[in-house]
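Each remark here refers to the structure printed beneath this line.
With one protein chain removed, the remaining protein chains of the complex are shown where they sit.
Order as written gives the chain letters A, B and C; numbering starts at 1 within each chain.
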Amino acid sequence: MEAFGRKETGEETVHGIARNQLRAFIERIERLEEEKKTLVDDIKDVYGEAKGMGFDTKILRKVISLRKQDQDERMEQEAILDTYLQALGMVPAAEEA
Amino acid sequence: MEAFGRKETGEETVHGIARNQLRAFIERIERLEEEKKTLVDDIKDVYGEAKGMGFDTKILRKVISLRKQDQDERMEQEAILDTYLQALGMVPAAEEA
Amino acid sequence: MEAFGRKETGEETVHGIARNQLRAFIERIERLEEEKKTLVDDIKDVYGEAKGMGFDTKILRKVISLRKQDQDERMEQEAILDTYLQALGMVPAAEEA
Partner (left out) sequence: MEAFGRKETGEETVHGIARNQLRAFIERIERLEEEKKTLVDDIKDVYGEAKGMGFDTKILRKVISLRKQDQDERMEQEAILDTYLQALGMVPAAEEA
């Protein structure tokens, strides 16, 4: 499985490492990481813009996160949470069924 | 600073929230998050490919991280680390200067 | 500010590092980290026990997190979230005031 020691392929090696191959992998990863960083900055910018228009960015993040969840599952989780909070006296109890 | 309650602009509002504006922000963020996820997957794929060619991906990550650092700073940090490790007997001591 | 090179104190030094002092710091940190690890395991065990009694651990974590927040702030955040979700059609709209 080792890709080292391929002097036979004409690839220059250092201590048996295919130098160009290593360099190519590193550069591909760095390029992708750079693109990712740009996107992360873009996302931050959009939140900044939304904030400038009066939206609450913490709540926006929560909305984004909720939209990834299945709606039925989310409703069910909310229902269980309410039950726990009521049992702990952390919210006004709904009427007993 | 609040962007709410702009019935005057013709924007449909719900409880004073500019519905279309909110939706636009959410959709922009979700699109960017989707692109980011694709890049994260791409990066994972390149590491996978490198691993398939015999490279050690943990070390590759270390190399990527070291390349982001200033070389002089890196050398200096390594030197301090060596001194600490020698003081703790964790590496063979170099000759005393 | 440097505490190195204190040969005058009788402390054995390696490359100017006070060996015993370094060792003492390392050992104190490792002992505390060990205690922390034990607590992290204990917490995991309690969640496991709660799960065994039929509680939903994900919701328990949410409850713990909510209890750290100020109740008024929490209620306000919930209200804003609801408004956003309604604007996006993600929950049945409450009656317009």
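We take it that a residue touches a chain if its C-beta (ideal position, glycine included) is under 8 Å from a C-beta of that chain, and two chains touch if they have at least 3 such contacts.
Bear in mind the structure is a predicted one, so any value in this text is a computation, not a measurement.
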Touching residues (missing chain, whole complex) on subunit A: 13-17, 19, 22-23, 26, 83-84, 86-88, 93, 96-97
Sites on subunit B contacted by the missing partner chain, in the whole complex: 56, 58-60, 62-63, 66-67, 71, 77, 80-81, 84-85, 88, 90
Those residues of subunit C that touch the unshown chain are 1-4, 18, 21-22, 25-26, 28-30, 32-33, 35-36, 39-40, 42-43, 46-47, 49-50, 52-55, 60, 63-64, 67
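By definition in this document, only the chains that are shown with their structure count from here on.
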Round to the nearest whole Å and give the separation of the Cα centres of subunit A and subunit C. 20
Approximate Å spacing (C-alpha centroids) for the pair subunit A, subunit B: 10
For subunit B, residues that touch 2 or more chains besides their own: 22, 26
